[in-house]
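Every protein chain except one is present and positioned as in the full complex.
Going by the order they are written in, the chains are A, B and C; count residues from 1 in each one.
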Amino acid sequence: MSDKKRVRDIHAYLEQFEDVPGTRVYTAARARKGYHINQFAMSLMKAENRERFKADERAYLDEWQLSDEAKDAVLARDYNALLDLGANIYFVSKLISTDGLSFAEAVASMTEHNFEDYKAMMAAGGRSPEGLRSIKGKY
Amino acid sequence: MSDKKRVRDIHAYLEQFEDVPGTRVYTAARARKGYHINQFAMSLMKAENRERFKADERAYLDEWQLSDEAKDAVLARDYNALLDLGANIYFVSKLISTDGLSFAEAVASMTEHNFEDYKAMMAAGGRSPEGLRSIKGKY
Amino acid sequence: MARITAGVASSHVPLLGVAVDQGKTQDDYFAPIFAGYDWTRKWEEEQKPNVVILVYNDHASAFDMKIIPTFAIGCGETYASADEGFGPRPVPDVEGHPDLAWHIAQSLILDEFDMTIINEMDVDHGLTVPLSMMFGQPEKWPVKVIPLAVNVVTYPVPTGNRCWALGEAIADAVASFPEDLNVQIWGTGGMSHQLQGPRAGLLNREWDNRFMDLLIGETDEAREIEHIEYIRETGTEGIEMIMWLIMRGALGKKTRALHRHYHIPCSNTAIGHLVLEPESS
Partner (left out) sequence: MARITAGVASSHVPLLGVAVDQGKTQDDYFAPIFAGYDWTRKWEEEQKPNVVILVYNDHASAFDMKIIPTFAIGCGETYASADEGFGPRPVPDVEGHPDLAWHIAQSLILDEFDMTIINEMDVDHGLTVPLSMMFGQPEKWPVKVIPLAVNVVTYPVPTGNRCWALGEAIADAVASFPEDLNVQIWGTGGMSHQLQGPRAGLLNREWDNRFMDLLIGETDEAREIEHIEYIRETGTEGIEMIMWLIMRGALGKKTRALHRHYHIPCSNTAIGHLVLEPESS
């Protein structure tokens, strides 16, 4: 596990994270891009905000500095699109909870499986890392 | 300046600070004691709070978890008493500014001098550290 | 003199909090997970620790994007359960131990750890779920808690080496606290899980178990595992395991395992749980 020298160069360090298939590591670049999406999601920690959001989602979204793309992704609950726009799953989880969805169901919606198949995959030991560790290395 | 070994033990480190004449170093112990005084003072960063405070100082103070001693010290602008109760000067400075006082005038009020004499002392080079460095060491 | 008598590692999956709060711990799905904590609940009853230094991460609850502390230590009197979008968990408030917390905070800063001191915050499932796993549903938590929140969300998170070293410094700090206290340190989060993207659902039983092996005995190899290895092998949220290193670092040169549990799956996550005690080598 530890036969490598520690990566100290920030460029090399960050570059590694782009080499993982089907994965967006929440780097500064993503954090900056998704700033207002994440702050919007965070606002749903207050019951009164959840009520206002549920009453008129678009009106609530219009209060935030969000692109149309981001608003559409929220309205469609397209989590992969949100992540591409710099959202982080722990922030977005407040939206998932507001919807009363289980975390597993929301997470499953980002994969190739429907929820039933996803649950079956997890019960069978989950997704194997085999072949999913590195895009370049293909291992 | 640097012929001493660094003090690593927190007890010894903190003990040194009690050895300086006429001085209260803002340690954790003081920060805990003065918590609500400092948070009260901080609230005066908002213009509307300053107005409310000026309109009825005691009523405003009653909104905070303050001892009678602390309230009296605020009302009397007894800064040394406030510091003894765990206030920190940077927090208290919001009270000084609310009063429209200059920082030097408020600071002078904690010393043996009236403001004129204090200004004269400062113009003459300030208070000498001679004899005021250490209670125990008397140097 | 205060001493760190044991270390506990545990996943902190929110669904386990739901299972406790809704009385589902004996359901088919949850029973095998909770069974692995039976030993520990009993052991904790005997141990009666005074204080737990609870290493966890805030999941965008107390801290939003405005402020991201790498290491934050709670020096407050009490912490309420956070509303993470479905109301706060119905658990008792968490009582702090400001005397010991401030002592540790002060010692760490003198020891050149750049701590952020927190006096008021709400605590989320990362902190309250492990309490539920270890203590069930008491009227009042039977221990005082010093929350130690680690940024594992926004990269770079602290290095494994820095986490281990923080643990070592915490042990030194506790040992210099004059009051006689039985202190435990818990490392929470993990094990393998990825909660995002097409790769979500990744689990790695083999790697997780190797990681647990590395926390037992005398090796300190785990402190050099790089962030990218956690992500490749255990999923993006597997990075939470760096918090176990803080616990391990605080136990000294050598440890002995008292109890070990591993179960797949819970929601999207592999459950891992380990009870360690320091062993003089």
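Heads up, the rule we're going with is that a residue touches a chain if its C-beta (ideal position, glycine included) is under 8 Å from a C-beta of that chain, and two chains touch if they have at least 3 such contacts.
These numbers come from a predicted model, not from an experiment.
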{"item": "Chains in view touching the one left out", "value": "A, B, C"}
{"item": "Hidden partner chain, touching residue among A:Asp9, A:Glu48 or A:Glu130", "value": "A:Asp9"}
{"item": "Residue of C:Met65, C:Leu127 or C:Leu276 in touch with the missing chain, whole complex considered", "value": "C:Met65"}
{"item": "Interface with the undisplayed chain - residues on chain B", "value": "1-2, 4, 6-7, 10, 13-14, 16-17, 20-28, 31, 35, 38-39, 41-42, 44-47, 50, 79-80, 83, 88-91, 93-98, 100, 102-104, 107-108, 110-113, 118, 121-123, 125-129, 132-134"}
{"item": "Chain A residues touching the omitted chain (full complex)", "value": "7-11, 13-14, 28, 32, 35"}
{"item": "Touching residues (missing chain, whole complex) on chain C", "value": "65-72, 106, 109-110, 112-121, 154-159, 161-162, 165"}
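Convention: only the chains that are shown with their structure count from here on.
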{"item": "Between the pairs A-C and B-C, the one where more C-beta pairs touch", "value": "A-C"}
{"item": "Where chain A and chain C are represented by their mean Cα positions, the distance between them in whole Å", "value": "23"}
{"item": "Chain B-chain C separation of Cα centroids, rounded to whole Å", "value": "39"}
{"item": "Contacts with 2+ other chains: residues of chain B", "value": "none"}
